[in-house]
Structures are given as structure tokens and as C-alpha cells.
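Let's look at chain A:
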Amino acid sequence: MAKFHVTATVNGEEVEYLCDPQQTMLDVLRDELNLTGTKEGCSSGDCGACSVILDGRLVCSCLALGAELDGAKIETIEGMAEGDELHPLQQKFLEEAALQCGFCTPGFLVAAKNLLERNPDPTETEVRYWLAGNLCRCTGYDKIIRSVLDVAAEMRGS
Partner candidate 1 sequence: MAQVVLSNELGRQFAGGQTHFDVDAVNVRKLIGALDEMFPGLGAELQSDGIAIAIDGEIFSDPFLEAIADNSEVYFLPAIKGG
Partner candidate 2 sequence: MGYEDKELKWVGTRQIRPDGVDKVTGRANFGADLNLPGMLTGKILRSPHPHAKIVSINTDKAAALPGVKAIVTGADMPEMPSEMAQAGEGAVNFRYLSNNIMAHDKVLYDGHPVAAVAAISDAVANEALSLIEVEYEVLPHVIDVEESMKPDAPVLHDTIFTAGVEPKPEKPSNVVMRVQMGFGDPDAGYEKSDVVIERNYTTQPVHQGYIEPHAAVVEWTENDECRIWCSSQGQFMVRTFTAKLLDLELAQVRVTPAEIGGGFGGKTTIYLEPVAALLSRKSHRPVRMVMSRDEVFRATGPTSGTAMRVKIGATRDGKIQGAEAELKYQAGAYPGSPVAPGCMTAFAPYALENVKTVGYDVVVNRPLSASYRAPGAPMASFAVESAIDELAQELGMDPIDLRLKNAAKEGTQAPYGPKFKSIGYIETLEAAKAHPNYNIPLGPNQGRGVASGFWFNIGMQSSATVNVAEDGTVCVISGNPDIGGSRASLAMMAAEVLGVDYNKVKIIVGDTASIGYNDVTGGSRVTFATGMAIIQAAEDVVQQLRERAAMTWDIGVDAVVWEDGFARPASANAGDFKPLSLADIAAKAGRTGGPINGKAAINARGAGAGFGTHICDVEVDPDTGHVTVLRYTAVQDAGKAIHPGYVEGQMQGGVAQGVGWALNEEYIYGEDGRLQNPGFLDYRMPVASDLPMIDTVIVEVPNPAHPFGVRGVGEVPIVPPLGATANAVSHAIGKRMTDLPLSPPAIVSALDS
């Protein structure tokens, strides 16, 4: 079966890849582009471990095909820190012990970043519902939610 030639922008860099029609964006990121920070927890859109930002919107990369992405702009966890500078959310997660095993962490960080870009002053309820598609089995969510709220406040300068 013919492969698709796709050109997309990933974390600000143009990449080209060949993929089968049935490869998902997650397969492409992990297997073709070696961006294994995006995790596979369910492949059915129910855990959020594979969250990435696609053309500005938060999506599960397991729920898009690699072949759909020609011309797309994709942001993954690997693009979140700028050089040596961690994103404030990354820093806060470390300080507040908002991760235990760390497997769901990339998905939570990508999702939380997308939230704060859209809503710099979310309520606790808004944060909880925004992140409801990201499963965490270790933390009980408490420290994750607090971290996001704290970073939002810091980024607003309060």
C-alpha cells in the first residue's frame, strides 16, 4: 500500500515523514519521529497520555491519523521547555511533587499549557474539567490541580 508523504511543523521545526494510512499521529510521533515523550495509555482517547496540541487545539494524538497532518502545526511535550528554561508548569510540577510515576505527566503538562494560553485565570472547577480527559492514577489530582492554579496566578503576575 502506498505510503503518504506528509510535511508538518513539529515544535516549530518542519518535518517530513512517510506513513501508512492506518498509522495514527501517535504512531508517527513515537515510531517515525522518535518523539517518545508522548505516551500511549489506551489508544482510545480515554486517558490523555498522548495529548498534543494540533493547530492550536488540544487533541489526543491516538485519535488522528498521520496521513491527516499535511501542513499541520503540532506541539508536543518535547517542545514545551525553551532551551534550558523549563516552562513554569514543568517547574511547578517538580516543586509541588505533582507527579509520581511521571507517565501521565507529559499529557497533563501539554493540556495545562493549552488551558492557560486560553484562560489565564481558571477556577479550580475549570481546571478540573479541562483536565478531566487526562487520567492520573498516582496523585489523586490534588497536587496537579494546585500546581496549575499556582502557575496561572504566577503567570498573571499576582
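Keep in mind that, in the parts below, contacts are C-beta pairs under 8 Å (C-beta built on N, C-alpha and C of every residue); 3 or more make two chains touch, one makes a residue touch a chain; residues count from 1.
Basis for inclusion: all candidates are chains of the complex that A comes from, given by their letters.
Keep in mind it's a predicted model, so treat the numbers as computed, not measured.
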item: Selected neighbour of chain A [touch, this complex] from 1 or 2; value: 2
item: Parts of chain A lying in touch with candidate 2, wherever the complex brings them together; value: 20, 22, 30, 34-44, 46-47, 49, 76-78, 80-81, 86, 90, 93-97, 99-106, 109, 124-125, 127-129, 131-146
